[in-house]
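Other chains of the complex are left out, but the ones given are in their true place.
First chain written, first letter: the chains are A and B, and each begins at residue 1.
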């Protein structure tokens, strides 16, 4: 089962236990042979250049113009690339460690000259029916934004497309606005998850009413686990965005804050929906448990009533099967039909009684 | 089932994922062909004019007198109308986006020159037995109030009637008092829902005691879902009104605040009632589960006792049906009556035993 997702980070983490802080060792799942694509966007309101670099070092020193440089890595398993960036931008060793240790909880840390933002990008895999979670980290400086994805993905593509098409607000905005745009893309992904979860819930409700099975129960349990995972991603992210909103760092311009407030609203909507879904799941569990037990009990009741009908009849047949020598009924010519008469009367009386009691 | 109501907004939301913020795209259910009625009230203490406009642009520029202009749209699916108002009043693009994205959580945002208030109007549909939720948005400026309903409805009619009849406090009050009156009307609608929910609960309690069925359980579950929906509408609204109460914006006059406090009390009453109902539902669930299981068990017990009575009798009949050659009882002339005597004795003894044990 996929519980490994919940604990694997922890397992890996402990392998490094005792190492000094700041030791760079990649703790994720990616094979280190997988290549990492390094892309560099440099833009301001008028110009835009887009390059794919062999390694991050080529990006430095950052030019004075155009104003904003966005360096993106779609993998963090090659530690030397991370170190290049760390040297070029004088990043704190603990920050670098957090970059490659891809099991971070979403957080925001203000290092003065730059902000460090960690979020988690979620992806619902309908095949294996679980949520894949990937770390996204942003380093936001005055003139640059460096973003680190754990795996290659296309969630940032819409932002790239808007950059190329010259979307004015994005091109005019600084790296903080770009950071907002990326976080917004991440949060939009959560809505996508909720949509798919919503469909799974609709299916489960359908199943619950028509033909609940042990599968349904496991489906409810699985959803519960997914909601735990989602909550673990969204709740701290809400705090992250809230602290960006109320940050006094001058790296966040006040004109960007109104947009951050919008993302903040979205995270609250998601938290809200997750809580509602948890409530619903609890209710569905009650219906499931009661439903399966009722269904079975109904069967048992019908069978028991049926059996009970025959109990006195079988006794009666047993009685007339006795071998007493002095047994007057056996000699009556109407004995046998009488037996059937009595049997029918008993059966019908019992049926009437059961029906009157509302047992059938 | 109507869970779609809970997730459909989300689905729609994700379709737009990746679009730049501020893109206006209607995300509600209304067919875009449905006409939108635009009404304009302009009034002060002495005068009142009421007009239906072809489009909002006709309302601008707002006259200096009479003081208060109330522009109402009973639909937000024609994006160009929204944009007209946005241009005329210089509204922030994110605000316009929130207007047409009709799945907002209730919130209040202070843009300095105007306040933006979102609430949700609820309507209980007894047919389909669920709560229909509609977004209501208010833009409150110094001399105007613009209100946006998602669907045509009559919840604001009492306010219109009071305006026409010249209710002094309303006519003397500014747009902030008008905003209060509209919010009050929305909250009064929640009481209406609670009333109907109260009747459903009374029915369910009745059913629980007299003849609980699987239907009853589903009724409890459905109510639980409605309470989730109600809570999602009321809790944030309480915060909205609270922040209006403590707002330092000069758009809210202090004389209006005492009225807002009154609405605030109402939202607390509703929150309170919702919580109580949730508690009651939990209790009803316990009774249901215990009741159905007891009812069935009672039946099974009676049937089992009945069967058990016949077990030894049937055995006895079997014994006297055996074909042993040397079988003295079979030859006794009183054998057969004796059999009945023993049978009766056994049955009565067992009955007495069961009764003494309190099993019947």
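Assume a residue touches a chain if its C-beta (ideal position, glycine included) is under 8 Å from a C-beta of that chain, and two chains touch if they have at least 3 such contacts.
These figures come from a predicted structure and were not determined experimentally.
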Complete complex - number of sequence copies, 2 represented: 5
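Keep this in mind: only the chains that are shown with their structure count from here on.
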Angular offset of chain A relative to chain B [C-alpha, multiple of 5 degrees]: 70
Geometric centre distance via CA averages, chain B-chain A, whole Å: 26
Residues of chain B defined as touching chain A within the complex: 1, 3-4, 6-8, 10-11, 13-14, 17-22, 92, 94, 103-105, 107, 109, 214, 217-218, 221, 224-225, 228, 232, 285, 288-289, 292-293, 296, 299-300, 303-304, 306-307, 310, 313-314, 317-318, 320-323, 327, 329-336, 339
Chain B partner contacts - residues on chain A that touch it in the complex: 157-159, 162, 167, 169-170, 181, 184-185, 188-189, 191-192, 194-195, 197-199, 201-202, 205-206, 209, 258-259, 261-262, 265, 268-269, 272-273, 276, 279-280, 283-284, 286-287, 290-291, 293-294, 297, 300-301, 304-305, 307-308, 311-312, 314-315, 318-319, 321-328, 357, 359
